[in-house]
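One chain of protein is taken out of this complex; the other chains stay put.
Which chain is which? They are A and B, in the order written, and residues in each are numbered from 1.
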Amino acid sequence: MFTRQFNQLNSAQKFALFFIGLLFVIGITTENASSKEVLKIGAIGSLSGSGAAWGIATKNGVQLAIDEVNDRGGLKVGGKIYELKQIIYDDTYTGQGGTTAANRLIFEDKVNFIIGPIGSPAALAAGLVANREKVIVLCNGFSPRIIGKDKPYTFRITLSTNEFAPAIVKWMAEKFPTMRKVAVICTTDEVGQAVAPLNIKYYKEGGFELVADERYERGTKDMVPIINRMLIKNPDIIELDGHAPGDVALIVKQTRQLGYKKIMIQTGGPGLEQVLEVARELAEDFLSYNIFDPQDPNVQHFVKAYDKKFGGFINPYCPLMYNGTKLLFHTIEKENTLDTDKIKAAFEKSDGYMTMMGPIKWTGEELYGIRHQILTPFYISQIKNGKIVTYTKIAP
Amino acid sequence: MGYLRSWKGILLGGLAVFVVLWPLLYPEKFYLHVGILLLIHVIGAISLNLIMRTGLLSFIHPAFMGIGAYTSALLVMRAGLPFAIAFPLAGIVPGIVSLIVGPILLRLKGVYFVLITFVSGEVIRLVFVNNQSLFGGSNGIYDIPSARLGFFNLSFELSTKISVYYFTLAVTLIICAACISLIKSEFGRALNTINENDILAECTGVNTLKYKTFAFILGAIMVGLAGSIYAHYTRYIAPIDFTWRLGLDFIAYNVLGGIFAAWGPIIGTVILVPLPEFLRGAVQYQWILYSIIIILVIRFMPEGLASVHYTIARIKRLGKVGTAQGL
Partner (left out) sequence: MTLFFVQSLLNGFTIGALYVMMALGFTLIFGILRIVNFAHGEFYMLGAFFVYMLFGIWKVVGYLPAVVISAISIGLLGMFFERIVFRPVRANELQVLITSFALSIGIQQVSVLFWGAEDLSIPPPYTGTLQWKQFVFPYDRVIVVGYTLLILIAFYYLLKRTKVGLAMEAVVQDKEAAQIQGIKVNHIYLISFGIATLLAGAAGGLVGPIFALTPYIGAMPLMRAFMAVILGGMGNITGAVVGGLVIGVSESFLTTYFGGAFAAIMTFIVIMIILVIKPSGLFGEVGS
């Protein structure tokens, strides 16, 4: 009908039309109509860039928790039943991204609850915005400043070095009494600055001797020069602290290739699947902190649901985000309110709540000034014969 | 007076009214947030435009913004200085840095200049990252207080989005007015000649190094001020917010809007900054669409959107779309 007019346009105008049409289409392809009232649950994660694995872990973990509630009819609060919907925005792993995502969720989508971000820059930034507006944030990040008295609405729902390192160091001292010399390797960015010093502190307190402390720029793929530097000092234990899974895998592979035969452990991460995938037979005997045992009968429902809906590899942070979201829903229904002050208070009293990994406890008074750090049981795993074997379960 | 009554005058007037009044009519906090970021990026784009007119792409620009941000934050938090003093210093400090490195960097041209500014920007970022005690290292500086304007006992804290918006608007308008008048003056014409043929420019008595340095320093001062506004608005800065990626954003705003049009950088920013917000419906495709849009615009409208009349004129003349230099 309009072909003649259309043909009379020149290329630039056609392009402009197409462009506008594209924006229009995208803008429209979002909401579905629904009969029940919808409760939006906010989420923030890195959906692009190198932190994308964690952003997707957040997205999937929250979604599985939401699906469970929706499948049984919806969330019952104050006499109403709500259908839950996740709204997740990309924080691009930066402060500006975290601020913008939080602003949009809080002021535009009007959420009261945000799950995520994972990653200190975004988590710190989002936390600033959220706490001013009394929005609850359940997040993660290795910086100790993520939770604190000045942020009463932020809770950290994953374990940080302070929570698992001391117990692991103690286990190491008992299991390997003759291995005393520790070499620590880390990146120069926020992980290196927040995490590695804590690992070092706990090793020293545990009676170990620090023989090397190496730093390198994130993004380096060839670790051999740095590893050489460590090997010169002849360590018994090489500690990989807060490294991202891909980097741990590379370091393990390259260190073993150079002939190092003693202990390698990651008190952080974890990244066992990646180590196995990339280092293969060189991953043998690698030890690590672990969050989650996929063989545990209690988590099978989660594993099956994840497999069915998303397939593929389960990032270890996913079950933690899932647990945190479930606790949120449980608390909302129990307190029968959406008021964030009441939920916040109830959270603080939710010790003993049973997750699929065991009961939780809240801690943090001493280290952070506020009891907003979650504690769940965790594991030490080892790679043996090409499989991840769960060694010990440690309950705090 | 004739200008004011013309097409352009009316359009401009209407725009000015809109820009000043819309927060009072639609005080949606999220829109205010985007508006503030937009204004900050407008300053970044137009301050970069001065040096881009000489044909140079500067990737050190975001590092200057970072220096301004850190200067302002540290002066207020550690030295206890009032914002009224920290703010101008946030412009002066990057200005001094640019005064020192400018004459060295500006001896290079073309891709060499791109590379050396890229590398310099990275070095500055590494300085921030590796100094935990002074700059907070990778985690940056947290909980920066909002700007507090005031004399003696009367003070006014810029703690609401609306107040920050108006303050930023005022600063942006002053900077834009300054830049546009510079661009239209003999200074701007000198910059253009340096781009077209710098050897010829030298022959006609234009001291290219002096003009380039001047443009470079001015740009650094202005974007430093933007950095200060950013720091006291988002109240959290980290080195990761000032990488070359931001530099590329500023360059993209200029290219999209048109480098040699007075309003080019502003138009480019106004389109590209809110764009990711429109594309959020397709979260995982956001970046792909962004890059396709950039490639298409550069392919079909290389003079930028502000000069779309050139594109139309060329199409009329040649009957097809091509680049400025022809196929």
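The working rule: a contact is a pair of C-beta atoms (placed from the backbone, for glycine too) under 8 Å apart; a residue touches a chain by one contact, two chains touch by 3 or more.
The model shown is predicted, which means the values in this text are computed figures rather than measured ones.
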Practice prompt. Could you list, sorted by label, every displayed chain in contact with the chain left out?
Written response: A, B
Response to the item:
Out of B:Val114, B:Leu149 or B:Ile271, the sole contact with the unshown chain comes from B:Val114
Discussion item. Looking at the full complex, which residue from A:Glu217, A:Asp341 or A:Glu365 touches the chain that isn't shown here?
Written reply: A:Glu217
Worksheet, complete the sentence: Contacting the left-out chain: of A:Val38, A:Ala52 or A:Val303, that is A:Ala52
Response to the item:
chain A residues touching the chain left out here are 48-50, 52-53, 56, 188, 214-217, 219-222, 224-226, 228-229, 232, 245-246, 249-250, 257-259, 274, 277-278, 280-281, 312-313, 315
Worksheet, complete the sentence: On chain B, the omitted chain is touched by residues 52, 55, 57, 104-105, 107-108, 110-112, 114-116, 119-120, 122-123, 126, 130, 248, 251-252, 255, 259, 284-285, 287-288, 290-292, 294-295, 298-299, 302, 322-327
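FYI, only the chains that are shown with their structure count from here on.
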Response to the item:
Rounded to the nearest Å, the gap between Cα centres of chain A and chain B is 34
Worksheet item: If you look only at chain A, which of its residues touch chain B in the complex?
Response: 10-12, 15, 19, 22-23, 26-30, 47-48, 88-90, 93-96, 99-100, 103-104, 106-108, 120-121, 124-125, 128, 143, 145, 150, 188-194
Item to complete: Spell out the part of chain B that touches chain A in their complex, as residue ranges.
Response: 28-30, 33-34, 37, 129-130, 132, 137-140, 142-143, 234-238, 240-241, 277-284, 286-287, 289, 293, 296, 300-301, 308, 311-312, 315, 320-321
